[in-house]
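One protein chain omitted, others in place.
Which chain is which? They are A and B, in the order written, and residues in each are numbered from 1.
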Amino acid sequence: MSISKKSRTKIKNTGTFLVFAGPSLFFFVMTILVPLVYGVYLTFTDWNGISREKNIVGLENYIKAFGDVKFWQSLLLTIIFTGIAVLLVNYIAFHLARLVTKGVRFQNFYRASFFTPNLIGGVVLGYIWQFIFGRVLVAFGKSLDIGFLSKSWLSDTKLAMAALILVTVWQYSGYMMLIYIAGLMNVPKELLEAGKIDGCDEKACRKYIVMPMMISSFIICIFLTITRCFMTYDLNFSLTEGNPFGSTVMASMYVYRKAFSEKNYGLGQTEAILLFVVCAFVSLMQIYFTKKKEVQA
Amino acid sequence: MRKKKTYGKSSFLLTVLLLVYIFPFFLVLINSFKSKRDVVKNPLSLIGEEGFCPENYLLALKRMDFWNVFLNSLLITVVSVLLIVLFSSMTAYLFARCKWKINKLFFSLMILSMVIPFQVLMIPIVSVYGSVLHVLNSRLTLICMHVGFGVSMGTFMFHGAIVSSIPLELEEAAKIDGASRMKIYRSVVLPLLKPTVVTLVIIDSLAIWNDYLLPSLVLVKKELYTLPIAAQSFHGDFSSDYGLMMAGMVMSVIPILILYFILQKHIIEGVVAGAVKG
Partner (left out) sequence: MSKKAIALLMAGCMVGSMVAPAGTVMAQESDLSGTKITFLNTKTEIQDYLEDMGAAFKEETGIEVEFYTNTEENHITEKYAAGEPYTIMMMDYPDVADYQEYLYDLSGEKWIGDGGSQYGLTLDGKVYGFPFVIEAMGLIYNADAIEKITGETFNWEDYSNLEAFKGLLDKLVEGGMESPVALNQDDWSLASHVFGQAYCAREDGSEEASLAFVDGLKKGEEDLANDEDFNALMDLIDVYMEYNINKDDPLSATYDMNDEYLKEGTVAFWPNGSWATDVSELTDNVGIMPYPMDTKDEVNAHNLVSGATKMLAVDAAYSSEDEQKAALEFLNWLVYSDYGQKFMVNTCSLITAFSNNTQEPEAALSASVASFVKNGSSVYWYQAMPSDHNTVVGAILQKYISGDMDRDELISEVSDYWKNHE
């Protein structure tokens, strides 16, 4: 008797699974997992990306990738970039979200404005910011005699990285702000009212009520910023193109060049997989540690 | 009194930030009305030396085959986003409430997949779907792929929202009333997810509307082009046609801005919904 009941539950559960998760998993598997398997297979070949000929070379690409100093340098650069950018983006995004949910006048207009950076992409993004760094800030710096502004940031190795971080913060903070707004909206008003009655001031309310309720938003935003910063390609390409002297070539750009410009697809693909592994490790650690703080509603 | 003062300070801070944030967009806007030479020479001037150039817009319209391309983008974005929101909220609901092994497995895979550099999948996608299955060059294929790429983040976001802000008791109550899982999802869970739905709609619409890489891989025929691929025609080997490019960009982002303003209202309505549910 119990067996048939068990199997009935099993059938029911399978049905539930297929209805609720079936459609998304089908598309997910077909678009990502299937090509991924093929993509991993290619890391074991010496394919140049073009030819009909591919030979299996075993682990050779992995050995080469581990010995490719420039790849690891670009990865280190990416990690530093990501670390700084993630902190700044989330700090600013959260506070923007707070400011525009307080009920200030025109707050809808503010929200929309902070979101506009996301509307500019590709070559135009690079062009506009090259102009700002190369000419607007320089003119400003020269007229006020500010040393670090009197030369273009893009022609100095360290400042060019700073420029990349700045534009990243500009672009993603408005985006993450959206997610934080949604999170703040999900904090039940009654809880805050109750907190106030219990004698919490604004700061205490934020610390004891809002922040714990916001954990899931933080997880999502930090996760998204980490992955996006790790994968930065478009901005890197359009703003600095890796210059000056190739000092701002980050990991994505490096593997892309390896695979396509240098026609070494097998190695480029292998390094991209390694990039994936490192990034996955970092972001999963983040989720693991923050999830611990999550509260159930 | 105190309240007023903080608002004043916030407003001031917000205004300064606002100027910083919209300055680049403002530059795009004014330069979209200039000839290429004026864009290069003096991007800051409101009107170029060679005069006000609204014909950039007409030229861009023609060069991009704008209306046709616009409809393609619209169709692809709307259908993809609807499917992503629907599929991923259902999946997230299942994953959040049923701790089965297979759910955990797929949830982890989905999270991991968001970290895959697109470059890893680029050539495999065209090889599998072009050389083997011959299904490239279709809007439907592109929509399916957008859904495939989008459900992970959708599931992830809905999962977070369900776990942290939908009280289990509400569902229990509905269950006792005899509602099926589907019914609970439709009448209890989905309405409470409204702020997240709206956020995801904005984020995904923006991503899909502006996506260049995936469509450029899938759509080869001109008549299927989306806006970002069509805008590619302004890029040159050494230099680009900036005035036209910016005009094209302004026209492309207007729909997203409109969408944003419409949906914004609903984010605020989310507050009310959230207040009622407690």
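Please note the rule applied: a contact is a pair of C-beta atoms (placed from the backbone, for glycine too) under 8 Å apart; a residue touches a chain by one contact, two chains touch by 3 or more.
Worth saying up front: this structure is predicted, and the values here are computed from it rather than measured.
Across B:Arg37, B:Lys104, B:Lys183 or B:Lys265, the single residue that touches the chain missing here is B:Arg37. Among A:Arg98, A:Lys189, A:Arg206 or A:Arg257, the one in contact with the hidden chain is A:Arg257. The omitted chain makes contact with subunit A at the following residues, 48-52, 130, 134, 138, 151-152, 154-155, 241-246, 257, 259-263. Residues of subunit B in touch with the missing chain: 37, 40-41, 63, 122-123, 126-127, 129-131, 134, 136-137, 216-217, 220, 222, 232-242.
Criterion: only the chains that are shown with their structure count from here on.
Subunit A and subunit B have Cα centroids lying 15 Å from one another.
The touching residues of subunit A, when paired with subunit B in their complex, are 13, 16-17, 19-21, 23-25, 27-36, 38-39, 42, 49, 96, 99-100, 102-105, 108, 110-125, 127-129, 131-132, 135-136, 170, 174-175, 178-179, 181-182, 185-191, 213, 215-217, 219-220, 223-224, 227, 230-231, 233, 252, 255-256, 259, 265, 268-269, 272-273, 275-276, 279-280, 283-284, 287, 294-297.
Within the complex, the subunit B residues that touch subunit A are 7, 10-11, 13-14, 17-18, 20-25, 27-28, 43-44, 83, 87-88, 90-91, 93-95, 98, 100, 102-103, 106, 109-121, 123-125, 127-128, 144-145, 147-149, 151-157, 160-161, 163-168, 181-182, 185, 195-196, 198-199, 202-203, 206, 210, 212, 228, 231, 235, 240, 242, 245-246, 249, 253, 256-257, 260-261, 264, 267-268, 270-271, 274-275, 277-278.
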